[in-house]
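Missing here: one protein chain of the complex. Every other protein chain is in place.
Chain IDs A and B follow the sequence of writing; residue 1 opens each chain.
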Amino acid sequence: MTGAPLPEPAASPTATEEGVPSTARPPQPRWRQTLVLLARNPTAAVAGTVLLLIVLTAVFDEAIAPTGPNEIAVEDRLQPPSLAHPFGTDDLGRDILSRVILGAAVSLRVGFLAVTFALVVGALIGLLAGYYGRWVDDVLMRFMDILFAFPAVLLAIAVLAVRGPGAGNTALAIGIVYVPVFARVTRASVLGVREDVYVRASRSVGASDWRLLTRHVLPNAAPPIIVQTSISLAFAVLAEAALSFLGLGTQPPNPSWGLMLAEGRGFIDLAWWLAFFPGMAIFLTVLCFNLLGDGLRDVLDPRQRTLMAGSGR
Amino acid sequence: MSAPLLEVEDLRVRLRTPRGPAEVVNGLSYTVGRGETVAVVGESGSGKSVSVLALLGLLPARVATVTGSARLDGEDLLTMSPERLREVRGPGVGMVFQDPMTSLNPVLTIGRQLVEGIRAHGEVSKAAAREQAAGLLAEVGLPDPQRALDRYPHELSGGMRQRVVIAIALSNNPALLIADEATTALDVTVQAQILDLVAELQSEHGTGVIWITHDLGVVAGIADRVLVMYGGRCVEDGTVDDVLERPAHPYTRGLLGALPDLAQVGDGELATVPGVPPAPTDLPPGCVFWPRCPVRSDPRCETEQPPLAVVGTSGGTLPHRAATWCEEGSPR
Partner (left out) sequence: MTDLPQRPTAHAAGVPASDVPASQVPASDVLVSARGLEVHFPVRAGGALRRATGVLRAVDGVDLDIRRGETLGLVGESGCGKSTLGNALLRLVEPTGGTVTFDGTDVTGLDRRALRALRRRAGMVFQDPFASLDPRRTVRQTVSEPLEVHGLRSGRRERAERVAELLELVGLDPAVADRYPHEFSGGQRQRVGIARALAGEPDFLVCDEAIASLDVSVQAQVLNLLRRLQRQLGLTLLFISHDLSAVRYVSDRIAVMYLGRVVEVGPASAVGSDPQMPYTQALLSAVPVPHPSLERTRQRIVLRGDVPSPAAVPSGCRFRTRCPYAFEPCPDVDPALQPVGAPGQLAACHLHGVVGRPVERAEEAVPAAE
């Protein structure tokens, strides 16, 4: 390299030549910017707060719950909502509010674990298939197709049959079902980004494949994956419900929202609150995940960022 | 000269944008005579495309407010009923858009699209129209025109597509041809072919031409008159010799100075126009060129819009006008 250090810039740099926009932004860590902007997006902010409350509830379940979830009080059975039992009681006289609170822990844990597994494995497969193409793509995606061809419930049942019931295994079963979904979404998005000029530009300065993948391809391919994540979280909570209903997920008497919904179904015209409150909990959580996902996708896009930062406050 | 073919008066276009209203065209007046070529030059965003789209009622009504008048053969295009406008567009006005893909139907063959155009405005048999279409394609320099007729737009290269669009615009021998950056994406060799073709058409049929471009070399070759746009305004107009050889507006001078010249090998710096054009949502109150003007000195520059004023007439009937407060109209 003949690399002499670069000489001094020209005496009067042409910096002012092109009227640089003058909205100076103080440099802030990116995650804080993201949080600030999320907070400014009203829908996302509300959704985030509600989710945070739900998560806190799940974490401190035993401390918050008015009674033990499995405390049977036959004399109080099928009470409608009242001051003593805000959500009412079930056919065994158990407090529904307490069961919903404890169910949150089970449902959310299964949902998060399942989606995390599907996201990590699926996105990795999609990334490799989309970026390297050719035989890597063929092999990985054929495998995903096969996985996808199995009916979801059958696949989950098979996994649970092999590994036995339990929260962890339920999550694994649901996660495996979602791996091909994430693989496909990621691959499609990566295919679009892979040929972008800035990826080639980055390669032209010597960036390694790993760097290209993690710094350029993945971030730019992320928006559809984020959306898919929030959708999948919602479906995972529902899937857990379905498996519990089939007796493969959470085992009674332990509560999960899905299981409670399933059990309450039989009493729907007799005592609506049995199914209603766990149903509402699922609905609210799913809605919040989706809203937060949308907000996050917008906030992570620098093009939208400036617009929002400009108009917000 | 008899009545001009097209007479545009005080054309104004305002667009609703997410960043507020944009004054994209601000009081444009010009005429195009029969057989005359008027070149509209200016940088991107100066309002060239919008000003001609407005003439043909092609701006989305939801966002655009167009005022002023534009009389084609005495009939005002801006107040015309949509039905009448459609009738006029084919045989009266041919338009070549900047992006050829948007003006071709992707699911019809080139031949279908040409033949339809030809037959829509005249009594021609299918076979004759096809013959005519092939002839047009040959004229715009498309190799193997017979085979090209049966191809779909996506099977042609960008340059070939642009030539097809030009052929379609010419197919009805329009009285007025509007070409918006029609040859910008083409190679110089192909561009030359097309410019020749248009010149031929003009001398044969007396077609009036509005040629939008930012290539001043093309302007020098084809234009009778030049209109320089900046920030939605006409800042200078006149005969091609006046404007290109004796530019009066500081912007025109800057533009010409910034061009590397094929005639000489570069030594020293190219003159540049510092800065960037203004956003149409945020035009300066006085002269639109003020923020970038190297010779702004008059106190009115910053506060008052300079009117288009005659700066000279080089023998002909057409005045050379410029919108600037600065006095010296010295040749470059």
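By our rule, a residue touches a chain if its C-beta (ideal position, glycine included) is under 8 Å from a C-beta of that chain, and two chains touch if they have at least 3 such contacts.
For clarity, every value in this text was computed on a predicted model and none was experimentally measured.
Screening B:Pro4, B:Gly232 or B:Pro277 for touch with the missing chain picks out B:Pro277. Of the listed positions B:Ser29, B:Gln132, B:Asn173 or B:Gln193, the one in contact with the omitted chain in the full complex is B:Gln193.
Interface note: of B:Asp76, B:Glu245, B:Asp282 or B:Glu327, the residue touching the hidden chain in the full complex is B:Glu245. For the chain missing from the display, the contacting residue among A:Arg142, A:Arg200 or A:Arg265 is A:Arg200, taking the whole complex into account. Where chain B meets the missing chain, the touching residues are 43-44, 141-144, 147, 157-160, 186-193, 196, 214-221, 240-241, 244-245, 254-263, 265-266, 269-274, 276-277. By the touch criterion stated above, the residues of chain A touching the omitted chain are 1-3, 5-7, 9-10, 13-18, 20-21, 24-25, 27, 196-208, 211, 215-216, 219-220, 300-303, 305-306.
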